[in-house]
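Every protein chain except one is present and positioned as in the full complex.
Chain IDs A, B, C and D follow the sequence of writing; residue 1 opens each chain.
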């Protein structure tokens, strides 16, 4: 298990893949990146070719952080993206399957 | 297990059914859809023919996201709906029962 | 397991009882009901004859929803009530004890 | 298991002790008490003689409730206190250890 975090930039969808480590990704927080625009940034998630779903909407100077509670497993093709002018940091943790003895493998 | 998300539009109740996959749906987030009206959108949930219960109230430009923590199992007839002018995106994840070997079935 | 929701109206304490189904009630969300007053509504919980404890405070047009994380078991005599002019919807889910085979009983 | 709640008043630290019941206290919510001052109230927690740590900051008419997720076990000497003019209600639930048969003891 370990900390997980990415910065999702506007216009650059961020694909998630687990590098073949059996386990579960917990995405638990979204926080607005630095910048001076006052417009909202919306985080969305798309699975395969389905329509993206909004996960949260962050408002500068009002609500710049948002708790999430999402879990993903390795079979899924997930892409996170942002609608709006500022990047969004997503954080959480990865939990390897119990009894999984190849954990060191993904640290390298 | 996998990501789950829907967009619930005003005036169109969204029924949830699990397609006979034994498991548990976790609904963990609600986010306001795009639009320019300033009026609130309320998400509600009805089980069978009982009165709907409000799950959250989203306020444009103030609180556009809301954490939830609801779990549903397959026997229930659930309908999500919105009171207000804008759609609401609900997200979460589906957790298939342990030892369940027919998981591929629901992906098709 | 199933969805659980109630509307607690001002001046009408709402007792919770589990109808003798062994299990655990998870109360996870509070949302302000409809109305036009701007005054706060506070949800409180009393166990037996002890003093009630505030669970959350909802502010119209500012914070109309609140996440909770409470669990109750069947032995307790619980009463939810509201201080303020508007009703509050509480939602969550009931989790029957594992191995409990009398689940149909509480649906009737 | 059962509901747990206390009111922490300004200037009166509230010690927590579990009355020798083996188990775990979950503190999950803080809500501002009644009053008319507009100043913030901060809840803090001290273990033994260490420096207190702020748990949340409640702002009248803005954010009067706050979700928490803390767990305590019986060995710890915990004291909750408030900085500010108004009391704060803390709530959550106590989960007795599984297989613990002396539960009735702490109800008396």
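In the analysis below, a residue touches a chain if its C-beta (ideal position, glycine included) is under 8 Å from a C-beta of that chain, and two chains touch if they have at least 3 such contacts.
These numbers come from a predicted model, not from an experiment.
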item	value
For chain A, the residues touching the chain missing from this view	1-3, 5-7, 26, 28-29, 31-33, 61-65, 67, 69, 89-93, 95, 107
Residue ranges of chain D at the interface with the undisplayed chain	24, 40, 42, 45, 47, 51, 53-59, 62-63, 66-73, 75-76, 78
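The definition used in the following text is that only the chains that are shown with their structure count from here on.
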item	value
Graph distance between chain B and chain D, where chains that touch are linked	2
Separation of mean Cα positions, chain D and chain C [Å, integer]	20
Chain A, residues touching no fewer than two other chains	none
Chain-level touch network, classified as line, ring, star, complete or other	line
